[in-house]
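Of the protein chains in this complex, all but one are displayed in their positions.
For reference, chains read A and B in written order, and residue numbers begin at 1 within each chain.
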Amino acid sequence: MQRRGFLKLLASILGLSALGAFAYPLFRFLLPVEAALVTKNLSIPKGEVPVNTTKDLMFGATPIIILDIPDKGYLAFSKVCTHLGCLVKFDKDRQEFICPCHAGTFDLEGNVVSGPPPKPLRKFAVRVEGDNLVIG
Amino acid sequence: MPRLREWLEIRIGLDELVHSQLTDYRVAKNINFFYTLGIVALVAFVFQAFTGILLMFYYIPDEKDAFQSIQFIMNHVPYGWLFRLMHVMGANLMVAVVLLHMGSVFSLGSYKKPRELTWVVGALLLLTVLGFTLSGYLLPWSQLSFWATTVVTDIPSAFPLVGGLISKILRGSENVSGVTLNRFFALHVAFFPFLFSSLFALHVFLVRRIGISAPPSDSQEPEEWKEFHHESHPDGPPFYPDFVSKEAFMVIIYLIVMFAIISMAPALFIPHDAGIAADPLNTPEHIRPEWYFLAPYEMLKLIPNRFLGIALQVVLVVVFIFWPFMDKSEKTNILKRPLMLATFLVTIMVYLGLTVWGSR
Partner (left out) sequence: MRSLLTVICLLCLVSVSEGAWTELLQKEFPKTPWAQRPRVERTVCIDCHDSDLMKPEYKAIPGEWRKNWHYRNGVSCQDCHGGDPKDAARSMTPQSGFLGVQKPKEIPEFCGKCHLGIKENYLESGHGKALMTTGRGPNCVLCHHSHDIQKASLEIINPKLCGICHTYDRAREMKAALLLTEAKINEINGNLQTLKAGLIDTQDEEETLFRTQAEYRTLFHSVDVTLVKARTVEFAKKLDALSQQVGKGFKELKFRQDFSTFILLIFVGLGITVFLWGRRKE
């Protein structure tokens, strides 16, 4: 009798631990995912990006490039080429982003013009707020 | 606790319910562990439904976002990896359990009169489970998902006249596309659960109404079934706690296997191509279906004429569904039926052989 009672007790303890082992992950799973994952907006003075020039920055962990193009305004793209990850450079004469590794070429929309990249360049939103540019 | 019992007893007659369904409900004396597989399959389904609903909280069923949403679940949602892996392992394990359940019912002869209908409903349940796996496979929208689905939805096109139409209806477009994803998502989370639940309810009703069968024994020949009666086992052990403890044990074995795989080989059912987003312009080199489809896939490859191959498989499925009407012998003990035993073993060997061959 004692042994059976013990087994029943053991089974209850283990059963409850199993339930607890799932309850905690379930609880964390259902909570809102941490907002820290979303990189905070970046703000820089407009003066740092004169017309027809580019500026390199870090947006969180991503190297980005900001440009001011007449007719198109301010544009911000990730510099990471979507082929294998090299950083693209902006060619002013051709008005295109060119990757030095395998000549992957992107236009001012970020779309692939030629070469091996499979996806367009990641684009970031740029807003003008007073004298500043806000990215993100 | 005793107060709650009394409260329920007055309202629903709890005691009588517990007696008739659990403690006085008796199963055959020589019942074995194979009889638990049906319940294990049910528990597996419940786990799939539960983890599936959790995944739906974060999954986005659109071709632009599907793959990325799964990466999000795996890498950024706390314990998202746990529920996703449970869902993936569970899907494969459930198919294995259902196949074992089917094999044991077959070899124990439990499909014979009066249980033919139970077998038919069970066969339809198996097909529903395969429908689940096929529709679910596309949802991650990886290279593997996309191209495996392309291959499978191409198969009906071998039928003359209606074949192409069937393929198009499955896909919702000329080729597998975002439309197919929407369609398969609806099937996976709404239609198949509904179908499975209805068929399952019918299946359990039939089992309980007719009564649990007894494994074939050496001493007795099965009684002749002339008119309806509930097959009872008055000298057998009670359902609760004897058989329930067997069922609980088998369910725990199922969970042990699932978590052994999750902790030691988490990528077992997630090969390299499953980690690359779908690219409709680029077919990977080795597209193969999941292990449970390797045998029919290999068979199709071996038969030179495409239509003949598919027609043969359709015939086999029909034979499988209506088997109790083809095997009318009253003998249930497969060990006393050498021809039947040989056929059964040969079928298993062929299935395993084709599976191994197809995996190369």
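Quick note on the criterion: a residue touches a chain if its C-beta (ideal position, glycine included) is under 8 Å from a C-beta of that chain, and two chains touch if they have at least 3 such contacts.
Since the model is a prediction, treat every value here as computed from it, not as a measurement.
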* Of A:Ile44, A:Leu57 or A:Cys101, the residue in touch with the unshown chain -> A:Cys101
* Structure fact -> The one residue from B:Gly13, B:Gly164 or B:Pro241 touching the chain left out of view is B:Pro241
* Pick out which of A:Asn41, A:Gln95 or A:Ser114 touches the chain that's been left out of the picture. => A:Ser114
* Where the missing chain touches subunit B, by residue -> 71, 74-75, 81-82, 85, 241-242, 245-246, 248-249, 252-253, 255-256, 259-260, 262-263, 266-267, 270, 275, 279, 281-283
* Asked: So that we can see where the missing chain sits, which residues of subunit A does it touch?
  -> 3-4, 7-8, 10-11, 14-15, 17-18, 21-22, 61, 80, 83-87, 98-103, 112-119
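Following the convention adopted for this analysis, only the chains that are shown with their structure count from here on.
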* **Approximate Å spacing (C-alpha centroids) for the pair subunit A, subunit B** => 40
* Considering the complex alone, what residue numbers of subunit B touch subunit A? -> 54, 57, 76-80, 82-83, 279
* Would you mind writing out the residues of subunit A in touch with subunit B in their complex? => 25-26, 28-31, 33, 37, 118
